[in-house]
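Only one protein chain is missing from this complex, and each of the others stays in its spot.
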Amino acid sequence: MNAEALSAFWSEFRESRVAVAALAIIVGVIIAVIIAPLITPQDPYDLANLPLSDARRPPGFVGQDGYTHLLGTDAQGRDLYSAILYGLRISLQMGLVAGAIALAIGATLGIVAAHAGGRVEALIMRIVDLQLSFPAILLALVLAALLGQGKAQLITALVAAQYAYFARTAFGAAAAERRKDYIEAAAATPLSGARIVFRHLLPNSLPPLIVVATLQVANAISLEATLSFLGLGLPPTEPSLGMLIANGFQYMMSGRYWISVYPGIALIIIIVAINLVGDQIRDQLNPRLRR
Amino acid sequence: MLGFVIQRVLQAALVMVAMSALVFVGVYAVGNPIDVLISPDATQDIRAATIARYGLDRPLYEQYFTFLGNILSGDMGRSFVFGMPVLQLIMQRLPATLELTLVAVIAATLAGVPLGIYAGYRPDSPAAKTIMAVSILGFSVPTFWVGLILILFFAVHLGWLPAGSRGATRSLFGVEWSVLTLDGWKHLILPATNLALFKLAMMIRLARAGTREIMLTDTIKFARAAGLSEATILRRHVLKLISIPIVTVFGLEFGSTLAFAVVTETIFSWPGVGKLIIDSIAQLDRPVMVAYLILIAFLFVTINLAIDLVYALLDPRLRRGAA
Partner (left out) sequence: MTAPVLEVSNLATHFFTKAGVVKAVDGVSFWLAPGEVLGLVGESGSGKSVTGFSLIGLVDPPGRIVSGSVRLEDRELVGLPNDALRRVRGRRIAMVFQDPMMTLNPVLTIADQMRLAIAAHEPVSRSAARARSIAALATVGLPDPARRLDAYPHQFSGGMRQRVAIAIALLHRPAVIIADEPTTALDVSIQAQILAEMRHLVSELGTALIWISHDLAVVSALSHRIAVMYAGRIVEEGPTALVLAAPRHPYTRGLLDSLPSRAEPGRDLRQIPGQTPSLLSPPEGCPFRPRCPRASTACLVMPEPTGDMVRQARCHHPLVLNPAEAA
């Protein structure tokens, strides 16, 4: 992966307007959530300052403190716009952290299995396969239920549910590389195993891992929202998007749709954007579609 | 071929034993089995009786065998909340989940595969691009949100369909199915659509990717060189080649959809196993949780086994056994 290959990759990426737009959205959202305290009129976590009398107001309502609630308020009087931005921050945090840890653990397992071969490989990959056949959501559900609420617990559940995908991908790429003749030749020399792993197996596993990583981050965000929606995951004091949606569910029947719909739209936008970028990367890296 | 089947069945049995051991370890060794199996507000007598029944005061390996024996004879404890044997409870609610999942997965496959093949066959057509855009949405949007929107639109706004719960049922082979009544279908459409959307998107993408790759192979070139019509090529070559990954995904996704039904059942108040597990988690009805895990594991192992066998049927290269 040198500079030339990267710039060639980027110029091909640029040709897809959709992917570029998606990337722009992601970058925009990341910037927005980083500077969230600066651009939101209200801190949705500050329970003491939430004006309850402003609860369940429609979009455009001008609240007690004089600012316009662009997207309305929820059942606790939170400005939905602020809550959504903070919720996005949590979603991104969870998704990226869980994704990064799952990537690290999974890739290590996969590459080690491919390099070690024999019994070690069989053992590791059997466990991975077993887990892969188990649906992520169930695993995450049960773990979240067992571990209780909280960020660390949620990340643990997400990582446990996702590392297997990374392991499988890393193993596949590394095993294919290992079978190549030049690795066998290298293994016959005094070159250390670590050198083979880092110089050859790892770089060749990176492209598919990157694709899986992008898609898994989107998956993690979706999973976290689902768990929060079901009442597991984060405590109600730090509402993630999923929880906002869950809280607003009961008001949908009476026409106060905005409490659930707007956080949902925000969630969809970020997930779709990440998936689009991941798709583009995957198409570009797929050798079988090259002419 | 027979050797292959036997080998696979044995492997499956082994995995089941491993899974049961895992759950056992999770429940008995890590967790406190007394808390797991005995309701917190049980009397001393019941406590003593349960301890004796499950051998909770015996050494660990003895407990494991009791555990295994109990499961095999169908005894998975009694639900704290419902007071009835867990197995019975689950069996009661399983048909609802099964019919929801089956309808969803079948619909997703029947609709998704042709759409995906078309998108892969003519990737640059506007129709294909629309299909792909829709599939990205279906893939990305969290199931629970789609459910909300469906309810909002079709039930609240338009008032066409009911917002939840299962419809009227009719009995077949001693089990109640709601797919046999019109009212049942009215109640089934929204949750099934909700559940199917994700799978539909996945099937479309899978079929498209597979078709695109296949169309570039020499097999298709050779078929064209022999003068086969495009329709024949699609029907006899592409479809056959693509059926292998599709069937695999169909089977795997069936299990995954069964799990995902948890969310849909919650939103639509569908009285299935998924809603049961959520309620149990919320109410700390631990015997139900344990039994659910074991049953799900069993289901998955069975499904994987079935897939392996069907796979061998479809791909002649695998029939010589050895995996």
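When the chains are written out, they are named A and B in that same order, and each has its own residue count from 1.
As a working rule, contacts are C-beta pairs under 8 Å (C-beta built on N, C-alpha and C of every residue); 3 or more make two chains touch, one makes a residue touch a chain.
A quick note: this is a predicted structure, and the numbers were derived from the prediction, not measured.
Here one chain is not drawn; of B:Ile71, B:Ala223 or B:Ile281, the residue touching it is B:Ala223.
If you put the hidden chain back, the residue from B:Glu176, B:Glu213, B:Asp279 or B:Asp315 that touches it is B:Asp315.
Per the touch definition above, the residue from B:Thr130, B:Ser165, B:Thr232 or B:Thr302 contacting the chain not shown is B:Thr232.
Counting the whole complex, the residues of subunit B in touch with the unshown chain are 216-219, 221-229, 232, 236-237, 240-241, 244, 314-317.
Criterion: only the chains that are shown with their structure count from here on.
Of all residues in subunit A, those touching subunit B in their complex are 130, 133-135, 137-138, 141-142, 145, 218, 222, 225-226, 229-232, 242, 245, 249, 252-253, 255, 257, 260-261, 264, 267-268, 271-272, 275-276, 279, 288-289.
The touching residues of subunit B, when paired with subunit A in their complex, are 15, 18-19, 136-137, 139-145, 148-149, 151-152, 156, 163, 212-213, 216, 252, 255-256, 258-260, 262-263, 266-267, 277-278, 281-282, 289, 293, 296-297, 300, 304.
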